[in-house]
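The complex appears here without one of its protein chains, the remainder shown in place.
Here is chain A:
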Amino acid sequence: MDLLRFITCGSVDDGKSTLIGRLLYDSDSVSLDVLATLEKKRTATNSTDVDLALLTDGLKAEREQGITIDVAHKYFTTPRRKFIITDAPGHVQYTRNMVTGASNADLAIVLVDARQGVIEQTRRHTLLASLLGIQHFVLAVNKLDLVGYDEAVFERIVADYQAVAKQLKLASVVAIPLSALHGDNVVRRSKQIAWYQGPSLLEHLESVPATTDANPNEPRFQVQYVIRPQTEELPDYRGYAGRIQSGTYRAGDKVRIWPSGLETVIDTIEVNQQPVAAAVAPQGVVLRLRDDIDISRGDTIVPIAAHPAVVREFEATLCWMDERPLRAGRKLLVQHHADVVKASVTTILQKTNIETFESQGTDEAKLNDIVRVRIKTALPLVADEYRQNRVTGAFILVDDQTGATLAAGLIAATDPEYFTQEVPAETVFSI
């Protein structure tokens, strides 16, 4: 059975939590005692329907304020597929949580209130999801009951969204008219929306391609931990444990270790202590190499035919997540999976206006800003561009004193030939 991870995004009152509640409720994924708690709440508040949003809003403050603050995870399984839902908050100030949720998703459900249509948040969330490399988008036009299930309303919203999709070059968008409150087209097809012939939301989620593993053509493996039992039976055993980040590895492959550049051969690939002929991302494996060379945590092992960029300067797109703004010259740490290096943000090149999609020159990044920066590292980094490889193109910035996660980073350019020109702050241009 497959696994599909998806994120739901939308504005504060678009009914996101209700939609997830409805998905869980109608696919029989809610247990009786949880239902009883909802029912008790319904009686206490004297409402006519149970509040399905309560299935996801877990924190006290969220229930008090009736909003979603933090990313929540929900799980359900149908006979076709297992699903992991990331419910990300809709408020502007929680953009960083939206980015967090999108970083692990294969698909994004962008929820729109049929009465409001495509608004700034719709554009912003779509931009963020597409920036984070999500391939599949669902435009869920919700609350259709409140516009009399009017096809014209739906068509107008779809047309508006197509303009956004075109601008961002989204590859796959499916639009579904629904009412989360009444369950129209969520799990079951709606009788009210007879003019719509497409799948229900769940039918679509069950059939969309699930794998968004990083590019299979470019093998990448990073050492997480060196296994050396040093026992009587295994005095010389040395295994490099890690996760295949992308592509396929085969026993017998000639490989190069980065950043040292040394060459050797994979003698065996072990999975659960058994040798295997080949292994693929995202499997956890142990590589045993022919030659005894110095390799430690954070080093990358790739077949010699592959040519990753190994750089000490690169450009990246950051989503800045710290209260304290970023200014050029800031020293911090780049955590590139198991590799952590000292670094400095040398230049802040431009900032993307996430509502208009325009960029302009800037000299700082504030909380929730999306900026393009240039970064120098103290040691060479094995770097791929994010649009080529969603695993090895990703990194985070970490405060070297507090340990706080400061930013999500997406490697944008590793070749100085493609570096961005600095522009004055007042210059505005479209992407």
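Rule of thumb we're sticking to: contacts are C-beta pairs under 8 Å (C-beta built on N, C-alpha and C of every residue); 3 or more make two chains touch, one makes a residue touch a chain; residues count from 1.
By our rule, contacts and distances are computed from a predicted model.
Novice: Just go with whichever of "Transketolase, N-terminal subunit", "Na(+)-translocating NADH-quinone reductase subunit D", "Glycerol transport system ATP-binding protein" or "Sulfate adenylyltransferase subunit 2" UniProt uses as the name of the absent chain.
Specialist: The chain we cannot see is recorded in UniProt as "Sulfate adenylyltransferase subunit 2".
Novice: Determine which one of A:R22, A:K74, A:K143 or A:R256 touches the chain that has been left out.
Specialist: With A:R22, A:K74, A:K143 or A:R256 as choices, the missing chain is touched by A:K74.
Novice: One chain is left out of this view; which of A:A279, A:I375 or A:I411 touches it in the full complex?
Specialist: Missing-chain contact among the listed residues: A:A279.
Novice: Of the residues A:R243, A:R256, A:K351 or A:R372, I need the one that contacts the missing chain.
Specialist: Counting the whole complex, the residue in contact with the absent chain is A:R243.
Novice: Can you say which of A:V208, A:I295 or A:V398 touches the chain missing from this structure?
Specialist: The missing chain is touched by A:V398.
Novice: One chain isn't shown here. Among A:T78, A:Q224, A:S344 or A:Q360, which residue touches it?
Specialist: Once the missing chain is taken into account, the touching residue is A:Q224.
Novice: At which residues does chain A meet the chain that is not included here?
Specialist: Contacting residues on chain A, toward the hidden partner: 1-3, 31-34, 37, 55-61, 63, 69-75, 77, 82, 84, 96-97, 99-100, 103-104, 224-225, 227-229, 234, 237, 239, 241-243, 248, 272-273, 277-280, 282-284, 297, 321, 333, 335-338, 390-391, 394-396, 398, 401-405, 408.
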